[in-house]
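With one protein chain removed, the remaining protein chains of the complex are shown where they sit.
Naming follows writing order (A, B and C), and every chain is counted from residue 1.
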Amino acid sequence: MNPIMQAPTIEYGTLAPMLLVFGAAVLGVLVEAFAPRYLRKVMQVPLTLVSLGGAFALVLVQVIMRGAPTEAVAMGAVAVDGPALFIWGVILVLSFVCVLLVNDEGHFVASAAAVPGSADEEEAEAAGGGHTEIYPLLLFAVGGMMLFPAAHDLLTMFVGLEVMSLPLYLMCGLARRRRLLSQESSMKYFLLGAFSSAFFLYGTAMLYGYAGTVSLPGINKALAGGALLDPLLLIGFAMLGVGLLFKIGAAPFQAWKPDVYQGAPTPITALMASGTLVAAMGAVLRVFWVGLGNLDWNWRPVMWAVAALTMIVGAVLAITQTDIKRMLAYSSIAHAGFLLIGVMATFDKSQQNAGSLSAILFYLLVYSFTTVGAFAIVTMVRDPGGEAGHLSRWAGLGKRSPLLAGVFAFFLLAFAGIPLTSGFFGKYAVFAAALASGSESGDSLGGWMTGLVVLGVVASAVAAFFYVRVIVLMFFSEPAADGPSIAEPSMGTVAVIAVAALVTVGVGLFPQPMLDVAHQAAANLFIR
Amino acid sequence: MESPVEIVQHTAGGVIGVSWLMIAFPLLGAAILLILGRKTDRWGHLLGVAMSLASFVVAVLAFFELLGLSAEQRRQAVHLYEFIPGMADMGLLIDPLSISFALLITGVGSLIHIYSIGYMSHDPDRRRFFSYLNLFVAAMLLLVLADNYLGLFIGWEGVGLASYLLIGFWQFKPSAAVAAKKAFVVNRVGDFGLLVGMFIMWSATGTFAFAELSEKAGGLSQPMVTAIGLLLLLGACGKSAQLPLQSWLLDAMEGPTPVSALIHAATMVTAGVYLVVRSGAFFFPEGSPQALAVAIVGAATLLAGAIIGCAKDDIKKGLAGSTMSQIGYMMLGAGLGPAGYAFAIGHLITHGFFKADMFLGAGSVMHGMNDEVDMRKYGALRKYMPITFVTFMVGYLAIIGFPLLSGYFTKDGIIETAVEHNQVLGWLAVIGAGITGFYMSRMIFMTFFGEKRWAEDAHPHESPTVMTVPLIILSIGSIFLGGYLILSNRLMLWLAPAVGRPEELPQFHFASTPGLATLALVAVGAAYAWMKYGRAEVPAVQPRGSFLTTFARRDLYGDALNESLFMRPGQWLTRIAVFFDNRGIDGVVNGLAAGIGGTSGRLRRIQTGFARTYALSILIGAALLTGALLLVGNI
Amino acid sequence: MGETITFWVLAVVSAGAALGMVFNRKAVYSALMLGTVMLCLAVMYAVQDAPFLAAVQIIVYTGAVMMLFLFVLMLVGVDSSDSLVETLKGQRFWAAIAAIGFAVLIIVAVGNAVFAPQAGLEAAVGPAGYIRSLALLLFTKYVFAFEITSALLITAALGAMVLAHRERLTEKATQKDLSRARFLGDRPSPLPGPGTYARNNAIDMPALLPDGSVAEDSVNRYIARYDVEQGHLPEDPRLAEAIQHKAEEDSK
């Protein structure tokens, strides 16, 4: 008996954007292996940029020519549906922008193997150059970010999670200055990340035990037919939640975020704060809406507590931060809380589900671009020893460089959700979706959703306080005599800030087109 | 009195359909200059000028297209896009009022752009200067062209930002940085008024659009309208440097002179007048208390500005006082209802010309005198800078209301209408005109006549052509524009579709009682100035003046007043609050803030920096999550 | 019955080894304990109809991963052992509470779960045979994940290289360079060998030159320092002085 194996079908066309990114990453590794040292950067940068740009173009082509497919591809492993394509587009643009930041000189260590402060390090710095391996690593991370939210079964999702995380663990430790902090952040991120992915895996095991499969629609189907109160299901769900909530930085799994964001090289922080958050949010949505959609009356009360705690922790702790990157990290935690409000806004009716999904997608878009812009500005304010992280160093920046401080103030206002910035529409959309969900008859949470939105508004107000504090600090305090210098920005950095500012202003004044795109992406919901 | 005609939704193409290009051109210019940065150093200023000129061309074309339409058709709304879904749409309103402003902004703006090429030629950051100028033009155009208060507000804040950036352009000077900050803070007070006014407007009518407001405003209760009107007036006072928010304008002269000419004389400061006139039909009906408040503010400011102008030795600050005063006239006119609107706008336009002319003239003088601003160090410059002298003279004659020049017609119109409506305010305006005659003559005599009192290294010379040509163009406008607009009521008929008009068209009297009194007082003022500063020797050091002089020199104690009226009581209140807070009786807000801060300070200790602690929090979180789910699942 | 006995034996051993791993002060012992757990698990896999996994477990985990762990442990220093004092306040207490609570939750939940009789793998394996069925699944349904894991492996290799490999930035000195340097220096000849007339441990005994003087250079400086620190100085004061001198030179 020798049954003939049917060759697997892989829809290369549909998967082309992701495959292009991975392919370019492998090519980048080959460049590292064979190209002479002085040529590597010259080859890597265009290769990376072109592949990311090309992948984005492929996403566009796919959307325009064929529309989103309605079936999972690659033997049911990957679901390239509307939301996934939207998230891919956002991630690709963000990572393109981040590569421009990475490309800027002076962020990455010349030789990671050299002990900080040693003669070897000086020698390596004198020799110039740096680790061009960053580029393929970054491409692998981006590939993982694309796979993670598009995975259609939990195994693929786990692999995507690891593909995304491993390069990030590495890149966190490669800062050129303050290397002890950088290495520490790398180790913390790695240990905690590995710890949390063990939880993710255990959850997967339990769900596999419950449903006999790890594919998300399979689990959903089992839920529809099987006993809902099965302890295996509940444990599995909780453990899976731990892994996913860790990645988006929801409380009480948020502790790694400030430390890692502060220690990592700022371009990588920018990538983590934008791309990783977008990808992880997409994965959260997919797991909770597709895999556990029938269980919503069960997970939503728990998620309610998590969202509330996350917003409070993020907003309250940010107040007393003295480091700009830590403050942005806490702000990112608070924003994860706002996003979770959106995740909870699900209904029986797909029409309204699409509404809240589009709100979340829109929020992700506007938030991530503003974040990248803010971190790009952080890279420009420098002390002799590297970036001027301490907030006191930012005092009076408005007098030294009104334009830079002005743009940064604008980003902060967008984080705070002040009208006429993109952030306002993001919050507005998510809160509105949550309120609509709460007023839906038969909603299990009802008034609790309103309560959550009120809590969200209060948290925004608290958050606005510390954003405004920074603005006041920049514009209304006297600059220190030996204040930080403003680095002469490279074209790349300027482009990053310009793109971020453009999106923040543009969407703030003219939100409709982007809302339309998000709405279209969300129209058919996820492939089930 | 006839009310404005309805707004016509624009459907056809034509230039009006693409009038958004007016805003887009300078915005694009600013974006290119800011983004490309130093790369554009060589040609950046040319791009700035080109963008401003392009915008001017569009404005002129739109103007002629509007002119070709019948009076009922002259309010064209151009819908652009849905701004906040279900809340507000973004669109432009092209009507006689807005297009007049657009012409002024782009026209005078372009001239000042050209002038700045010469004026800023030695500044290494000239490109940045032009990018801010372009940004300003774009924001100002949005302010006047938007068809709703939201768009207006965006422009309003945009010009505030541009003004802040430009006042502080030479940020290395501490005085410039402080002045920029002061302008910023004072303007926030006004903006707050405008914003609250808009909130009330929104909650009462549910719309920001002018078109809908004109229908719905009639249904509002009287106190509501008064409240909105007064709040809008507060906004206007902030932007237009009217009492009690006038104090920033004098300090704003720290900016480069073209900025003073463009923003702080010709355009931005008149935004308050625009706001009042534009809202006139809804929120400032004739005879209402808020309209009276506008007139009173205007009259008070025109006197205060004139008095301040008398005592300043800094040529730019003198002009700034005069600007305050002239905008006071416009406000007075705007407070008189449709009868005064045309004169107020007319004065605004002619003032835009002659004041820009004089500011640029002052800049030209400074350019030749090593940036000296003290008039006591000038004298006898007429021989050395003939073109500047002649053009400045034209502006001077226009502003004091020399018969048949621009200012004569527009100012006299305001004064006569004011006397008709309110005797007291009208005669105050006449007195103000007399004082104007004194301080402007003083400026002329101190600068261009008398003996040389220069610093030793001064070598005055005429400015380059790129600077004098705008002066000449502006002075031509200063001569003829007023008569053209006011005689036979051209402007009033032109604006009627937008702002309404009185039933009876006013007749311009060349020999009315207030008019003759004005002329007489101006002559007395000029003669007194001649006695004190033309004939007599001007001391090079400021003499100790009387109480009144000191009063004027200190800007009427505006800053001291602010301090004692607002800052002190504010501090006092704070102290009381702290006192009560300490006693734990009041200060809920303070307590809350402190509470959050304290919680934050304590909570952040959880972030110990030990990875193992974090892992513990994850495990506890996981256990809680599992427990909670099992619990919820089993209930 | 056989499976039950195997399970209980292995369960006790593996749980004990796991506890041993956690509570053993010496890192190497921990590693060996972990190896024990892994071997127990391999046997359990084999018992549960997963012989392929049992083999992979031994080859990959105990064979490769554990070796890597041990290798790094040796690199870091075998004798480094954790101190028993807990520095974080309450960490042990809360860790124990959380871990026990967590374990109880899982055990209670699993205990509450109702399991159908085991389906067994006969149906799944079918006529194709065990390995073939695994391959069928691996290369059809999970082929994409399989391909993507290659990205992981590349990342791992690249990452290890970035963090550990240092590129040589200066030319390596050739033998020619070395000998040239030696002849340019002040001593072209080799250093004298140690202690020809040694009475005890010869390597740390300075040589005597033909003229009877002590040759300081004949003792390695590390050994000299060791001798001084440990008090192994020879009785002959002349030799002792020479060693001490050498050790002092070293410490400068």
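Brief remarks on what is shown
Operating definition for what follows: a residue touches a chain if its C-beta (ideal position, glycine included) is under 8 Å from a C-beta of that chain, and two chains touch if they have at least 3 such contacts.
Methods note: contacts and distances are computed from a predicted model.
The listed options are "Pyruvate synthase subunit PorB", "NADH-quinone oxidoreductase subunit K", "Multicomponent Na+:H+ antiporter subunit B" or "Acyl-CoA dehydrogenase", and the UniProt record of the chain not shown names that protein "NADH-quinone oxidoreductase subunit K". Considering the complete complex, the chain that is not shown touches A, B, C. The residue touching the chain not shown here, chosen from A:56, A:135, A:148 or A:195, is A:195. Only one of C:18, C:169 or C:215 touches the chain withheld from this view, namely C:18. By the touch definition given at the top, chain C reaches the unshown chain through residues 3-4, 7, 11, 14-15, 18-19, 21-22, 27, 30-31, 34, 37-38, 41, 44-45, 48-50, 52-53, 56-57, 60-61, 64-65, 68-69, 72-73, 75-76, 80, 82, 86-88, 91-92, 94-96, 98-100, 102-103, 106-107, 110-111, 113, 115-116, 118-121, 123-125, 133-134, 137-138, 141-142, 145-146, 149, 152-153, 155-157, 159-160, 163-164. If you put the missing chain back, the residues of chain A touching it would be 112-113, 115-116, 155, 158-159, 162, 166, 169-170, 173, 179-181, 183-188, 190-191, 194-195, 198, 201-202, 204-206, 208-209, 212-214, 258-259, 262-263.
Interface with the hidden chain, as seen from chain B, comprises residues 604-605, 607-612, 615-616, 619.
Here, only the chains that are shown with their structure count from here on.
With chains as nodes and touching pairs as edges, the resulting graph is complete, every pair of chains being joined.
Interface comparison, A-B versus B-C: the higher count of C-beta contacts falls to A-B. Taking each chain's centre as the average of its CA atoms, chain A and chain B sit 44 Å apart.
With each centre defined as the average position of its C-alpha atoms, the distance from chain B to chain C rounds to 75 Å. Among the residues of chain A, those in touch with two or more other chains are 231, 234-235. For chain C, residues that reach two or more other chains under the stated contact definition are 105-106, 109. Note for the complex: chain A touches chain B at residues 187-188, 191-192, 195-196, 199, 228-229, 231, 234-235, 237-239, 241-242, 246, 251-253, 255-256, 258-259, 298-299, 301-302, 305-306, 313, 316-321, 399-400, 402-403, 406, 420, 425, 462, 465, 475-476, 489, 494-495, 498, 509-512, 515. Chain contact summary for the complex, chain B toward chain C: residues 608, 610, 612-613, 616, 619-620, 622-623, 626-627, 630. Those residues of chain A lying in contact with chain C across their complex are 1-3, 5-6, 8, 10, 22, 25-26, 29, 32, 37, 74-78, 111-114, 120, 123-124, 127, 131, 133, 136-137, 140, 143-144, 147, 155-156, 159-160, 162-163, 166-167, 169-170, 173-174, 230-232, 234-235.
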